[in-house]
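Complex shown without one protein chain; remaining protein chains in place.
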Amino acid sequence: MPEFQGIFAPLTTPFEGDRISSEKFGDNIRKYNATELTGYVILGSSGESVFLTDGESEELVKTAKKTASPDKKLIAGTARESTQLTLEFTNRMAGCGMDAALIRCPSYFKSKMDTQALRAHFLTIADRSEIPVIVYNIPRNTGVTMTVEFLAELAHHENIAGFKDSTGTLSALEELLPALPAGFSYLLGAAGLLFPGIQLGASGGIVTVADIAPEHCVKLYDLIQQEKWSEARRLQLDLIPLNKAVIQTYGVPAAKYALDLLGYYGGPCRLPLLPLDEKGKKEMEGILKELELL
Amino acid sequence: MPEFQGIFAPLTTPFEGDRISSEKFGDNIRKYNATELTGYVILGSSGESVFLTDGESEELVKTAKKTASPDKKLIAGTARESTQLTLEFTNRMAGCGMDAALIRCPSYFKSKMDTQALRAHFLTIADRSEIPVIVYNIPRNTGVTMTVEFLAELAHHENIAGFKDSTGTLSALEELLPALPAGFSYLLGAAGLLFPGIQLGASGGIVTVADIAPEHCVKLYDLIQQEKWSEARRLQLDLIPLNKAVIQTYGVPAAKYALDLLGYYGGPCRLPLLPLDEKGKKEMEGILKELELL
Amino acid sequence: MPEFQGIFAPLTTPFEGDRISSEKFGDNIRKYNATELTGYVILGSSGESVFLTDGESEELVKTAKKTASPDKKLIAGTARESTQLTLEFTNRMAGCGMDAALIRCPSYFKSKMDTQALRAHFLTIADRSEIPVIVYNIPRNTGVTMTVEFLAELAHHENIAGFKDSTGTLSALEELLPALPAGFSYLLGAAGLLFPGIQLGASGGIVTVADIAPEHCVKLYDLIQQEKWSEARRLQLDLIPLNKAVIQTYGVPAAKYALDLLGYYGGPCRLPLLPLDEKGKKEMEGILKELELL
Partner (left out) sequence: MPEFQGIFAPLTTPFEGDRISSEKFGDNIRKYNATELTGYVILGSSGESVFLTDGESEELVKTAKKTASPDKKLIAGTARESTQLTLEFTNRMAGCGMDAALIRCPSYFKSKMDTQALRAHFLTIADRSEIPVIVYNIPRNTGVTMTVEFLAELAHHENIAGFKDSTGTLSALEELLPALPAGFSYLLGAAGLLFPGIQLGASGGIVTVADIAPEHCVKLYDLIQQEKWSEARRLQLDLIPLNKAVIQTYGVPAAKYALDLLGYYGGPCRLPLLPLDEKGKKEMEGILKELELL
């Protein structure tokens, strides 16, 4: 049984003025604790982690550890460009009680990130990380391609517990499924692929949509487990407009606006992310009403 | 009920020396007639249509019309760069008894192919075509993006009967499903998406894999109709290596080599497509054995 | 001394209603005969060659042969997707009196167009073409990369007389210059690189801007030959807005509109290219006034 299965919410980071608000972050987590979410990702893209200092990052992670129900799995995004800094930050997060580290490819020197370099990077980290590593495949953002053969190789490292697949397709999953060791976690990063991907064999998902509609996502997961296909299909299609808005069209500002409407604390993003415009706000309200969240 | 549903094989074109062989083409079709394939696509990518003269194209289409069982649907690829030439060739194919025309975007002047230009192109053709049009969305090859909004608009034209979706993702399907008129045909171009895509609501597929493993593809389609999900899932995964080889790794030469091994006539491709090398041949043999076709 | 040096205009194709107008085409050529252009390219992108039948193509080429001053070099675009059809059309153009054939990469099966396939393609054609071949490198349109090593190899084939470089950079030129045989023609496809490129060692250019401002382009070429650098620099910069409009922003419809304003016959493009809108017309008028052409 994969250690990481079910639905994970990649938490947003609450800002008040120039500072992060651990209090609001804790409030949000307490609300999420009441859901059936499997766990939380802290310091992911939705958490605007690239805008945070290491100190702010640590504060958030400690708050999560303190506030999250003990049954919730905690995963921290720990990627840095250098192998050494990634490893150090990963073990710092291990020290804060995280259950796993989510690590994407280095991408600054993209043309040099061939399999040999990526192997040196990920194996160095996996060998010395005090917590399991989840390798994050998101070529659209990194501009770096990890081959299926290389991913299969990584999957057999004893300290690599899973993948997060944000390729947007099912190709890697379909090619990798026969090659994965038992108990390996395969988490989808695309909310639109939850139904088909989990049915094919993925173990769950880490999707921003779960920040806003956690119950819908959990129900979708459960319907698939119960083999209620036509209900699952319908629920999957219902989530498409929300997913498109928070990922493709508007991004994190739309997710935070939705949270504000739903009683969580969303608040502003940090610059250079701009606030959601009026058109976006209206569209988000329509989408939430359609889902009967508003 | 969609007019075009089930599995279509995009037929390869038999060459002997410098010429096409209508005889071998007819022989292949007679073999396919014994399968439960819904129909055939003539003059598609797998048919190396871009290497054929108009005269050769017409000869193939006439052979198909003469040889195919009357219950098989016949679709011809008729795209040209100019609107007028596409229309003329489409109606020439209509005159040869084709049931529909499969038409991808013009792509030579890609930076000018905005929605306004594409609208002028497709509406001019759909308005005057004597047979239904199936719009072919393959951005990877054309470099042209058709927006979901524009596709939804096209779907409501009375002479546009369907889409072929070779985006490689499920995004367009998921976004379009709620917007499609009743009876609209949505055909998948990616064999790896047959199971998840048809389950979500697609009406079938046009996949090169069906040239080589028609019975497997038809069985997969039937299993989905019968809601035998776990069998369908297994069969879907079994087809992945074959699909990867004939689409991504080796292309049409690999498909033709497989046909030669299986008693069909595959034969050589036209230059600049090169013959399959020894490594590719060995891999294809292994794949066919794994599928118990050899 | 390179056989093809100086400025070539890639001629537009005059349409009247549904048909090409050889008469207008001849009229335009007679006007260009009065300039110091080195020659003309017929059936290039600016000539909307992808919208023409073989019959129309041949009619245009014969008109050009009949009408062009004997001192003007004539180059025909002859690329097709198949090696054989390219060769046949090339030799048909040779039979019409063309001095060279301009041939870009096949691109439909782009992922299969590796150096081995391109070598088979270009060598087959160069070996048997009755006229010299100019290899056209335009990766932006074809999606196919020709390596510098492969281009250097082609340059040493006795029947490959030159390159047209539409990469938009000077990298290939700078890398290739030391490797080119004496007398090899290196023609730039980017009007913005005429000054720096010819100064570095290119032999000339094939640029749409030369259709509209032939005297400016010829003067720029002459100023470089005369080493009048600061005048050349100024003239080069003056041509940038015209080039941007006819290549990047508006394309062939803008070039044809400019021709109409200047006493040539521009006329409409074929669909799916749309007519220039009012904003574009106004911008073109401003650009032509700035160049004192209007």
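When the chains are written out, they are named A, B and C in that same order, and each has its own residue count from 1.
One rule holds in what follows: a contact is a pair of C-beta atoms (placed from the backbone, for glycine too) under 8 Å apart; a residue touches a chain by one contact, two chains touch by 3 or more.
Keep in mind the model is a prediction, meaning the values are calculated, not measured.
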{"item": "Shown chains touched by the chain that is not drawn here", "value": "A, C"}
{"item": "Options A:Gly6, A:Gly26, A:Pro106 or A:Gly204, residue touching the unrepresented chain", "value": "A:Pro106"}
{"item": "Contact partner of the left-out chain, one of C:Phe109, C:Phe122, C:Phe163 or C:Phe195", "value": "C:Phe195"}
{"item": "Contacting the left-out chain in the complete assembly, out of A:Ile7, A:Leu118, A:Leu259 or A:Ile287", "value": "A:Leu118"}
{"item": "Those residues of chain C which, in the complete complex, touch the missing chain", "value": "168-171, 174-175, 177-178, 192-193, 195-197, 199-201, 227, 229, 233, 236-237, 240, 244"}
{"item": "Absent chain, residues of chain A that touch it", "value": "18, 45, 50-51, 53, 81-85, 106, 108-113, 116-118, 120-121, 124, 141, 143, 248, 251-252, 270-274"}
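Here, only the chains that are shown with their structure count from here on.
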{"item": "Shared chain contacts [chain A and chain B, defined touch]", "value": "none"}
{"item": "Dominant chain pairing [most C-beta pairs in contact]", "value": "B-C"}
{"item": "Copies chain B and chain C - rotation angle from C-alpha fit, nearest 5 degrees", "value": "180"}
{"item": "For chain B paired with chain C, centre-to-centre distance based on mean C-alpha positions, whole Å", "value": "35"}
{"item": "Separation of chain A from chain C, taking each centre as the mean of its C-alpha atoms, in whole Å", "value": "50"}
{"item": "Set of chain B residues in contact with two or more other chains", "value": "none"}
